[in-house]
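== chain A ==
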Amino acid sequence: AGGDPAEAAPGVTDDTVTIGTHQPLTGPAAAGYSSISAATTAYFAYLNENGGVNGRSIEYLVKDDGYNPANTQTVVRELVQDDEVFAILNGLGTPTHTSVLDYLNQNEVPDLFVASGSTSWNQPEKYPWTFGFNADYVTEAEALAQYADDEFAGKSICVLGQDDDFGDEFIEGLENVLGEGSLASVQRYSVSNQDVVAQIGAMQAAGCEVNMLATVNGFTALAIGTAAKLGYQAKWMSSSSGGDYVTLAGFLGEAAPVLLEGFVTTNYLPYAPGNEWDDLFRQINDEYNDGAPFDGNTVFGMSVGYLFAEALAKAGENPTRQGIVDAITSGDLVGNGLVPLSFGADSHAAYKGVSITTVADGVQDFIGVTYVSDGSGGVEPFDGDAVPLENDGLPTS
Partner candidate 1 sequence: MDRLLFLLATGLARGAIFALFALSLVLIWRAARVVNFAQGAMAVVATYVAFAVTGLTGSYWIGLASALVAGGLMGLIVERGVMRFASHASPLSGVIIAIGVVMVLQSLLGIAFGPNARPMEAPFPETPIVLGGVPVLSPYDLFVLVVAIGLMGLLALIFTRTSLGLQLRASAFAPEVSRLLGVRVARMVTAGWVLASAVGALAALLLVPTELGLNPHSADMLFVSAFTVAVVGGLDSPPGALVGGLVVGVLISLVTGYLGATVAPIAVLGLLVAVLLVRPGGLFAATEARTA
Partner candidate 2 sequence: MSAQPQSASPAAGTGSTATGARAGGTLELDGLTVGYGGAPVLRDVSIRVPAGAIVALLGANGAGKTTLLRTVSALVPVASGRIVFDGVDLAGVRVEDRARAGLAQVPEGRSVVAELTVDENLRLGGLQRFRGRRLASAVDGVYDLFEPLARRRRAAGHQLSGGERQMLALGRAIIAEPRVLLLDEPSLGLAPRVVAQIMAVLRALRDERGLTVLLAEQNVTSALAVADHGVVLNLGEVVADRPAEDLRTDSALRHAYLGF
Partner candidate 3 sequence: MNHTPVGVEPGSTAASPAAASAASAAAPRLRVDRLTVRFGGLTALDDVSFEVGAGEVVALIGPNGAGKTTVFNAVCGLVRRAAGEISLDGASAANGPTGLVARGVARTLQGLGLFDSMSVLENVLVPLESGTVRRVQHAEAAAQASGCLERLGIAHLAAVPVAALPYPERKRVALARALGTDPALLLLDEPAGGLGEDDIDALADVVREVAASGCSVLLVEHHVDFVMGVADRIIVLDFGRVIACGTPDEVRADPRVEEAYLGIEPAA
């Protein structure tokens, strides 16, 4: 694979580039995530309508893996061997994608912009073909901890985390900043049990005032809702993976504006009312995605599509697998984030920083506080600018 420009790369024809992904479209995990690939598809439809990349339109094959690693392996092989895709884009989930890491790297298939905040994707030596997308959980936690330390000094801080790597890495990040053993209560939940009364009750009993959440959207809502039922008031701060206001409001129903007032989370993508990217994505969503509910997932999915298009454009007239990887590691990609992309020869992480958002009067917006990783177990403030919108979101080479 790759290398010889004379021979067309797999999945590339004169007027198309075929790429694929694995996503949970069915099963219990579908609820939080199935809208991402739809948004990406919509962005590609917009892009294709406007001439595609170097005259090639992008075909995006979305396969359902039901969040089951065994299915992931099957559908990814199908994409690579049967559908002969050029690259895998935005495969979703840590356990699912972990199971195809070796396969994709052995077969030298570009494995781009994995949808998960695990730090595993950033191992250029071991996995030269794999690149992450999300700001990783450790960085997110460090930023939230730093923010809490700045804003709510002296309050007792606790955490509720999922009982897997998500929770582990998040807790690691919190302790990096706050110090080992400084959390007043550490609670874990298991996705198979939608009852967190015991955990929230424990946090209440421990007198927690600021609660950090390493939770997916559903469990963020569950935690906040349960606390409300227990008559327990606290400050809630959550990872971006579970901090999307629109989604949370969907779970919490009518009480949402009250319960979520002051809710803190992070983002590294331009998801805010009035932002020019946001406006563009809303237009695309209306036009190419049947006006599906617009939320953080939509912005995420379209941003992924944009970043891929940009990388493809940078890979030149005759893109090859090696070529697109080179384009990414060249460090020339800009993306559309609030912090600069970190891609380079020795970094396969996309975003190493996040901005803080809060909810005020039912609106989730940035408050102008942004942190980036200082590379040594902490974060530092960042005051650069977000990437501006250019050329109607159509990348040029």
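Methods note: contacts are C-beta pairs under 8 Å (C-beta built on N, C-alpha and C of every residue); 3 or more make two chains touch, one makes a residue touch a chain; residues count from 1.
On the choice of candidates, all candidates are chains of the complex that A comes from, given by their letters.
Keep in mind the model is a prediction, meaning the values are calculated, not measured.
J.: Can you tell which one of 1, 2 or 3 makes contact with chain A in this complex?
T.: That would be candidate 1, which touches chain A.
J.: Show which residues of chain A lie in contact with candidate 1 when the two form their complex.
T.: Within the complex, chain A touches candidate 1 at residues 25-28, 30-31, 34, 163, 188-190, 192-199, 201-202, 205, 218-219, 221-222, 229-231, 250-253.
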